[in-house]
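Take a look at the following structure, please.
Of the protein chains in this complex, one is absent; all others appear in place.
Up next, subunit A:
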C-alpha cells in the first residue's frame, strides 16, 4: 500500500476541555520507525493516544490507511493497528502464553473459536521476542525487561501493520532499553511494520528512529530524519536546553550532549589540559543510515 500509514489532520486533543494539542497535522510514513519526542507535557502521549483512537479528537480526524479511524469498527481497526499503552496491567497469575494469546482477540468474533493460525501467530510473536522460554511463567513474576518483551509479543500476536508504543523503554535499565529498541527495529526491518513510539531519551530516538516528530506545547516544531532535523538550535527550541550536538560514535546519528549550569562547553579543537580529549568530535561523520 502506498501513502501514509497514519495521519492526523487538524487534530484538537485534550482532557475535559483542557486543550493539550490544538490544530495539529502529522503524517506517519509507512514502513519506517517514527519517534515522537519533546519535553514533559508537550502532548506527545496525547498525540499518540489520539492517533491510536484512545482519545476522541475534539476537532480534526485521524486517517488509518486513508480512512477515518473513528468511522471504522474498533475491532477492524484492531486488526490493522496495535497499541502498547504506557502502563498495561496483567491480572495476577496470568501466564505469558495467555497474555500473548489475548493479542488474538480482535481476530475472533462472538463465535469464532481459537484455531491453529492463532497458535501460530502466538508462537511467532513469542519466538521473535524470545519469550518462548517464559511460556508458563506468570507475567507478574517477570523482570521489567522480560515483561516488556511479553507485552510487545502480545501486540505482535495481533498481527497489525502499524504498532504504536507509548514510552516502551520507561523503567528499563539501559541494557533492556537497547534490547527492546533493537527488537522493534528487527520487526520493522523484517516485516516492514510501521512503528510509532513516544520516547523520552532523545539520543536513543535519534539512533533508532527513521523519522522524528518533535513537539513543544502541543505543536509540531520539526519533522524529518534525525540527521536532518536535530541541531543545537532545535534542542534549544524544543527543550530550552543548551547543548552540543555531535555524531554518535556508534551509529553516526546526532548525539545530544546537554550543557548544564555546572558544566561549560568544551569546544572542539585543542583539548584544554583539564578535560579528557574527545577524539570522536574530530572524526568525520559516518552516514550509516543513508544506505
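FYI, a contact is a pair of C-beta atoms (placed from the backbone, for glycine too) under 8 Å apart; a residue touches a chain by one contact, two chains touch by 3 or more; residues count from 1.
We adopt the following convention: contacts and distances are computed from a predicted model.
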{"item": "Chain excluded from display, named as in UniProt, from \"Iron ABC transporter\", \"Peptidase\", \"Cytochrome bc1 complex cytochrome b subunit\" or \"(2Fe-2S)-binding protein\"", "value": "\"Iron ABC transporter\""}
{"item": "Contact with the hidden chain (one of A:32, A:54, A:221 or A:259)", "value": "A:54"}
{"item": "Listed residues A:90, A:184, A:215 or A:255, member touching the removed chain", "value": "A:90"}
{"item": "Option touching the unshown chain, where A:31, A:60, A:138 or A:242 are the choices", "value": "A:138"}
{"item": "Omitted-chain contact residue, chosen from A:4, A:19, A:65 or A:98", "value": "A:98"}
{"item": "Those residues of subunit A which, in the complete complex, touch the missing chain", "value": "15-16, 49, 52-54, 74-79, 81-85, 87-95, 97-98, 100-103, 105-106, 108, 110, 114, 119-120, 122-124, 126-127, 132, 135-136, 138, 155, 158"}
